[in-house]
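Since the structure comes first, as structure tokens, the remarks are kept for the end.
Let's look at chain A:
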Amino acid sequence: MILYIFSIMLLIFLAPLMPSFMKMVKMYLLYKKPISIFQGYRDFSKLLSKEIIISKETSAITTIAPFLVLSPLLLTLFFLPPIVRGEYYVSFVDAFTITGLISLSTFFLMLIGLDSASSFGGLGSSREAFISALVEPAMILTLFSVSLMAKDLGIGQDGINLSLHFPSAHIASFIFAGISFFILLIAENGRIPVDNPETHLELTMVHEAMILDLSGFYLLLIESAGSVKFIIFASIFVSLFVPFGLNLPVILAILVFIAKLFILAIIVALLEVNIAKLRLFKVPNLLGIAIVFAFLSLITFYVLGA
Partner candidate 1 sequence: MIFLLMLPALIMLVFSFWDINKSKYLFPITSLLILIPSVRLFFLPKPYALWGDYLVIDNLSAYIMLVSSIVAICVTLAVSTLDLHVKISKSENAKFYRFFAIFWIGLTVSILANNMGVYWIGLETATLSTVYMIKTNQTLAAKKEAWNYMIVGAIAISLILFGIILIYASAKPILGENAMSFSALLRSAKDIKSPFLFEIGFAITTLGMFIKMGFFPMNLWLANIERASFYPIAALFSGILESAVIVGFFRFSKIASVINHQHVFIFVFIYTTLTIFIVSFLIYRAKDFMRLFSLSGVEHMAIIALFWASGGIFPALLHFGAHAFLKPALFLSTGILESKGKYRIAGALKGYSGVKGKVFYFLTGLFLLAIVSVPPSPMFFSELYGFGAMINIAKVNKHLLLMIGAIIVLLGLLSIIFYKFVEIYQSMKYEGEEKQKVVYGNEVFALVIFALSLVFLLTPWSFEFLRSIS
Partner candidate 2 sequence: MTSFLIGAFLATLISALFTTRLYGLILWYSLNSLSLALLAISIGFKIDDNTMIISGFLTLIVKSIVIPYILKKVSMKFGLARQITPNVPVYYSIMLIPALLVFTFYLAEPITNMMSSNANYVAISISALFLSLLLIIEHKNIAAKIIGFLTIENSLFLLGTTATNGMPMLVELGIFFDLLMAIVIINLLFKSEELS
């Protein structure tokens, strides 16, 4: 139980670290002076001290919704696969629950965008709906395919099963599911081929457009929700698709887990530097590939048995 609480605290602690780490790697690769890795915490404390300004036009939703954006994601943190052997974990939560909690958070985010009645907010919300509608089926299919390979519907149990018996007989469908989930990780977290959170260009922005009106504590909540979402996806990815290191001694296992997360962050940063952002109407192509790969993974599992 202590390990369980410790691992959740660890994930919450790591959450603001990952985006600033990726930004650091990117700036280093672009020959800029890199920001500190702790920039995430600095932003956190800065936003905490700022005053809150709320537009006159908004209803109560703007004051409630930021909490509702963050809370489903925090809840999801409790259902993730374990990072250490012998740790307490929730075994019965399946693909639908995880996807549903994440979609719930996205739903409230879209409500915030619509609530302030600014033209940008509506635009951002409609784009977010457009993307997440394509993300959900792919995510459910992918997680189900992995669950089939791990022979259990619970995501937490799958992490254990996969680390005990790596599905080398089903390597093809395992890799397809991995490709599909990686595309989803990029799309759902607003990384570069789909969205660029660093710009405020009206042609391209998705995530930023929805939260333009927020400030202070509410902005802090949304920003932390973004980092927590990334850590959720990253930890699902590393524990399901790179299922190694779980059976090591406790300290070592935690270190390996953190190392895997940072390697994943470096890969995403490298990808962001090398790829141009897609036009919004090209995004369905990318997500279409994700859906088809998820389906292909299921098909190859059933038909080829591979």
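Keep in mind how these were chosen: all candidates are chains of the complex that A comes from, given by their letters.
We adopt the following convention: a residue touches a chain if its C-beta (ideal position, glycine included) is under 8 Å from a C-beta of that chain, and two chains touch if they have at least 3 such contacts; residues count from 1.
Worth saying up front: this structure is predicted, and the values here are computed from it rather than measured.
Touch with chain A in this complex holds for only one of 1 or 2, which is 2. Partner candidate 2 is touched in their complex by these residues of chain A: 171-173, 175-176, 179, 282, 284-285, 288-289, 291-293, 295-296, 299-300, 303-306.
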